[in-house]
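Missing here: one protein chain of the complex. Every other protein chain is in place.
We just call them A, B and C in the order they show up, numbering each chain from 1.
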Amino acid sequence: MITSRFSSSRGIRAGARLAAYNFFTSRSAHSPSFATVDAEEISGSRPAEVKNLVQGNWKASDCWNTIVDPLNGEPFIRVAEVPEAEIEPFIESLSNCPKYGLHNPLRAPERYLMYGDISAKAANMLAQPEISNFFTRLIQRVSPKSYKQALAEVQVTQKFFENFSGDQVRFLARSFTIPGNHLGQQSQGLRWPYGPVAIITPFNFPLEIPVLQLMGALYMGNKPVLKVDSKVSIVMEQMLLLLHQCGLPMEDVDFINSDGITMNKLLLKAKPQMTLFTGSSRVAERLATDLKGRVKLEDAGFDWKILGPDVQEVEYVAWVCDQDAYACSGQKCSAQSILFMHENWASSGLTSRMADLAGRRKLEDLTIGPVLTVTTESMLEHTAKLLEIPGSKLLFGGESLSNHSIPTIYGAMKPTAVFIPIHEMLKDNYFELVTKEIFGPFQIVTSYKQDQLSMVLEACERMHAHLTAAVVSNDPLFLQARFLLCLIYFLNIRKCSGSQ
Amino acid sequence: MITSRFSSSRGIRAGARLAAYNFFTSRSAHSPSFATVDAEEISGSRPAEVKNLVQGNWKASDCWNTIVDPLNGEPFIRVAEVPEAEIEPFIESLSNCPKYGLHNPLRAPERYLMYGDISAKAANMLAQPEISNFFTRLIQRVSPKSYKQALAEVQVTQKFFENFSGDQVRFLARSFTIPGNHLGQQSQGLRWPYGPVAIITPFNFPLEIPVLQLMGALYMGNKPVLKVDSKVSIVMEQMLLLLHQCGLPMEDVDFINSDGITMNKLLLKAKPQMTLFTGSSRVAERLATDLKGRVKLEDAGFDWKILGPDVQEVEYVAWVCDQDAYACSGQKCSAQSILFMHENWASSGLTSRMADLAGRRKLEDLTIGPVLTVTTESMLEHTAKLLEIPGSKLLFGGESLSNHSIPTIYGAMKPTAVFIPIHEMLKDNYFELVTKEIFGPFQIVTSYKQDQLSMVLEACERMHAHLTAAVVSNDPLFLQARFLLCLIYFLNIRKCSGSQ
Amino acid sequence: MITSRFSSSRGIRAGARLAAYNFFTSRSAHSPSFATVDAEEISGSRPAEVKNLVQGNWKASDCWNTIVDPLNGEPFIRVAEVPEAEIEPFIESLSNCPKYGLHNPLRAPERYLMYGDISAKAANMLAQPEISNFFTRLIQRVSPKSYKQALAEVQVTQKFFENFSGDQVRFLARSFTIPGNHLGQQSQGLRWPYGPVAIITPFNFPLEIPVLQLMGALYMGNKPVLKVDSKVSIVMEQMLLLLHQCGLPMEDVDFINSDGITMNKLLLKAKPQMTLFTGSSRVAERLATDLKGRVKLEDAGFDWKILGPDVQEVEYVAWVCDQDAYACSGQKCSAQSILFMHENWASSGLTSRMADLAGRRKLEDLTIGPVLTVTTESMLEHTAKLLEIPGSKLLFGGESLSNHSIPTIYGAMKPTAVFIPIHEMLKDNYFELVTKEIFGPFQIVTSYKQDQLSMVLEACERMHAHLTAAVVSNDPLFLQARFLLCLIYFLNIRKCSGSQ
Partner (left out) sequence: MITSRFSSSRGIRAGARLAAYNFFTSRSAHSPSFATVDAEEISGSRPAEVKNLVQGNWKASDCWNTIVDPLNGEPFIRVAEVPEAEIEPFIESLSNCPKYGLHNPLRAPERYLMYGDISAKAANMLAQPEISNFFTRLIQRVSPKSYKQALAEVQVTQKFFENFSGDQVRFLARSFTIPGNHLGQQSQGLRWPYGPVAIITPFNFPLEIPVLQLMGALYMGNKPVLKVDSKVSIVMEQMLLLLHQCGLPMEDVDFINSDGITMNKLLLKAKPQMTLFTGSSRVAERLATDLKGRVKLEDAGFDWKILGPDVQEVEYVAWVCDQDAYACSGQKCSAQSILFMHENWASSGLTSRMADLAGRRKLEDLTIGPVLTVTTESMLEHTAKLLEIPGSKLLFGGESLSNHSIPTIYGAMKPTAVFIPIHEMLKDNYFELVTKEIFGPFQIVTSYKQDQLSMVLEACERMHAHLTAAVVSNDPLFLQARFLLCLIYFLNIRKCSGSQ
């Protein structure tokens, strides 16, 4: 029985490794060889357990955090959370990594090749249908979205590993040299790691975001401690098991589950050279203060799309708008938050076509599903406030899902669109309300006349955060692009120069 | 008389330009055509005045800050400081710059060429001996250092302008495109500006640091407000006049003199998309908090040099150590703060050779001079505390300069070196004291035995900030390297993708 | 008198330099300080003389080649041609350059900075109106084209020098390093010169082509011997004098005037590591054979432009077509040779508008002028043959210029356009005739129906050489682009790897 898989695990000693871990586990016949859970069978009666990894050892804890199934509220995952009193091994582990990292262009270069190898093997494993299906279903269980959307996450991750196969990791560590002023002098630029780093990732992409950021950090020689939102951390726990099977050294990554206060303590004590945080701007600002600038933030935003005067392909545009606003129940960092339509679109039937498409979304196939960070109540309240604005109207949605068992701590809302007149939206007393980001299936629609284009521009200018803009197509390259970002975060060109 | 040059300038209207500015100025015959001061003649009796530039207009203020001559304490420069009540035009000016900048790869591309042209002209002007001498002397007056050191700053700046002549600015804005998944799709990376930005620079390199950071920002289409430490801001005021003569549009840069509190207010209200701060870590941390992460910090550090077991070229090494520790009176961000000598160097006469070289430094040619941020008293106090450590000894220096008229608000200290045994240094109660950064002509010397190498590494690991390390030669490329950094700060790759 | 300027120069010894050179010269008061001729005053009665440069010395010869003024046939330039018997010094000079060049990333790096300096100075000189005018007029005298066209050549050259000012030359020599398989191993890529090289350039761009190719070769450490078409080599002779004044070492470039047979001998004996040839394909093929592949060829071609079905901006398109076909009297490598119009353009008046514009071109301002490699007779003959094709017609031109004194060895033809039906053009017995390149003011025009698009593509596919295609605008960046090509020719990445 799965629930007992760690029952005797407290006895595992520091030296114990993956083999031991699997030994105490009664893995389902349907799961891949590395896995300790069966994605299909996790349930209230057969709950899964998630552990922590530090200094090369998987460890349980006395402190269990229970995660409820977002679809029915049953407690279905128990996460071993590290209490503040037990963070010492994590601090020690990070502190043991020197500032020049686990490898760099001058030290342990064979590790670049090792990571090329790990990537090739991981790509190969993720390309196998049963493993791909395992992660797709596991993602669906904890971060409900359609099979297609969850699969896309696995595929982007698989492609990422292919991209860093063979020599490609060491090609990242390419340094350069420029002739100096006189014989024997030159200027050199080396790709240098930060050394100890921390990565904190959110719930909405449980596999893609942590894998891309983690591997980017590892490739360059950093030693990361990884914290994924506990609601979904089971996905990365299983991924780490896969990576260990592909050759990832047990000590290269630490993996922690904890509450925010404990994690903050850890960061303040272990003083990682860099922290990469993806998540809410509230936490981000606190981190920026606490870590005195040694932090990179990837925030979400209130993203906009503008439709110009040329009305064309209404069917296709409606489909794209529907996808951009409501796929993953609106819980993508790049989700469409506001749509500016030129008046020419008014008679095109675009909004009624969008209403049709939104109407087809249903809980059964998770094309609409639980909202993990906003409750139904607060979404209804926000809708009500918006509808008090003069000239506003509800285009569609605006009510909670029916016939569901989504727990009340999560949101359950029909895909919703509220129309707000552009001149009202720009008023000082409404602007903040209208452009408040709702991380759920919710969008504002407005329209503008030819001579109101400047109002559109003013609105865009005033919205402070926006990750994407005017992306008209549902672009499969977009997510891929993100991998470059996370590499850039962990590349650090340090220029030295001297006689040789 | 120079002091009256702005006497009627309050009447200058918004439309007034450089011509008008010069009109009210009685420029010395020895100064370049653009200049409003004579570097040689600024004095207590003929004080210079520094103005502010906003929305294309040079403006005085009712609020004058008086700067004293660091060599004799005479009030010799009056800086028009913008009080909090008058920051509105600066806020408005920044806010008027859209988030997509003054230019970008899709907008106003002719401005890239214009900046290539401005750079070529500025390079050409700075290459003229009388202009080069003007800035060298002006730097010496406000940030005392030897003629050679001040000239090096002008030359690095001149070379920087050459490097961005012609098409080189637009080459910086090179974007890339990668084929997409199917016909009509592609992924594009564009170099995008931040839009409105702020740059805050310190006193120690009054020309090089602000010019390199300012031009990097301008090249990419940003609109900067620049604040230079008031003690030395006259240098950049004159440089801006040169740049305007080379074609820099009057509205492209705002230039402000103010106290820190006012500047902080400005940043909080104008909300620049990015702030680049070079200076003390105390202020840096405050900014990181206030600006919620929208800040890049270039700090200084406690820099170290390690001499290995192979003793060679003692004469040359001594010279390099002397330069690295005491040039610019130790007020370079890259100044040597601690020297680890292998025991083999003990009998080589290195430290006595260093003492000789330090002894040759004299106030007359500014090879030693005023310390602008640490008083003599606090340096003497620090020395005394260090000498209480068991086994410590004063190698040379340790007393204030004699026969000088440096005002007491500044430091006046002989080049100083204190020896500390390595095993004492590593003790918890001494480590922080020993590795405290003194931004002046001050260094720690220690030695290690063959079997103490791990202590050296531990010490380096524990020192948190270090900008340079183990630079054995006095490298003229080093400063140049900095220009890459400031460009990187203002380059911002934003990936978009979509059908075309 | 200018003709005597070298009368006693045979006595100049190896050590003699520019100073001596100028000493024996009676330069016009209107010429720049480095120049030995006055662009305005060269004439039959005051002929100029062009010398050769080898091993640091300017040398005359007993063998003078007389160039006639292309506008009136007067012998106005005497070129000292090196006979076969006297090529030994050129062979020796090339052979003395080692295969690792005059500099490379490991040797004499200060020369990279020297070339950055030379470029900055040359850019600055060429930016001065009197020098810019001097070269513009000199180009017009030997390769007749409008002032604007000749000036453009000078400006492109000036910008090129700006682009390689300061550190930009050494940035070209940037090498890279990739971590190896184990400690102490790495793979390095170095930019390596060829060593001795030869450059042979044509008559149509007497300044731009040789300067860009020459400087590209020099920047990377090669030692070039340069041969420019004798008809125009006076321009580069004067340019070399300017470069020497900017600091170019006398021995870095050899400059030779000779006939093709002698040059061929020189190449076979001196065996340069690479020869860069720009010119006729007949000579190119011979060189490819003789030099056994050690040659890079930049040929011209039969360039095409296609107008699609959307008729718009007829006025502008007509102007662009006129410029592309007839500027420089059609003697640009990128000149338009054939225009494919969609049938929709038939009624737009495009061809009659083109006829108007062609009609405005006149000999007085050199908007039309002598053709240096095709006689009037052979152009008339070609026109006649084309007009025998069924359905063909003369659109405009088709006759020789009137009232001119262009010598008969050159061509003097009105801007000409011949219409050929597309289905006739594609016939095997006509295709070669129609697509024969005429390096003069001559173009083919054809039109296609919507269902004949495949014929257009077939035609383009069958034309073997085409340097440009479908360039709709008169693009000032185009010529600039060429500089990249010539650099690429002289960059040579050699990969080495080994333990360090």
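Keep this in mind: contacts are C-beta pairs under 8 Å (C-beta built on N, C-alpha and C of every residue); 3 or more make two chains touch, one makes a residue touch a chain.
Computed from a predicted model, the values in this text were never measured in an experiment.
Contact with the chain that does not appear here is found for just one residue of C:Pro83, C:Pro98 or C:Pro390, C:Pro98.
Touch with the chain that is not drawn comes from one residue among A:Asn124, A:Thr289, A:Ser378 or A:Ser400, which is A:Asn124.
Across the entire complex, the residue among B:Ser45, B:Asn96, B:Gln128 or B:Asn181 in touch with the chain not shown is B:Asn181. Among B:Pro109, B:Gly308 or B:Pro407, only B:Pro109 touches the chain that is left out of the view.
For chain B, the list of residues touching the undisplayed chain reads 105, 107-110, 112-113, 167, 170-171, 173-183, 185-186. One chain is missing from the display, and on chain C it is touched by residues 98-99, 178, 180-181, 185, 187, 284-285, 288-289, 292-293, 295, 297, 461, 468-473, 475-478, 480-481, 484-485, 488, 493, 495-499.
Think of the hidden chain as still there; on chain A it touches residues 116, 120, 123-124, 127, 159-163, 165-168, 480.
Throughout what follows, only the chains that are shown with their structure count from here on.
Rounded to a multiple of 5, the Cα-based rotation taking chain B onto chain C is 180 degrees. Relative to the centroid of every protein C-alpha atom shown, the closest chain centre, again from C-alpha atoms, is found for B. Within chain C, the positions touching two or more other chains are listed as 167.
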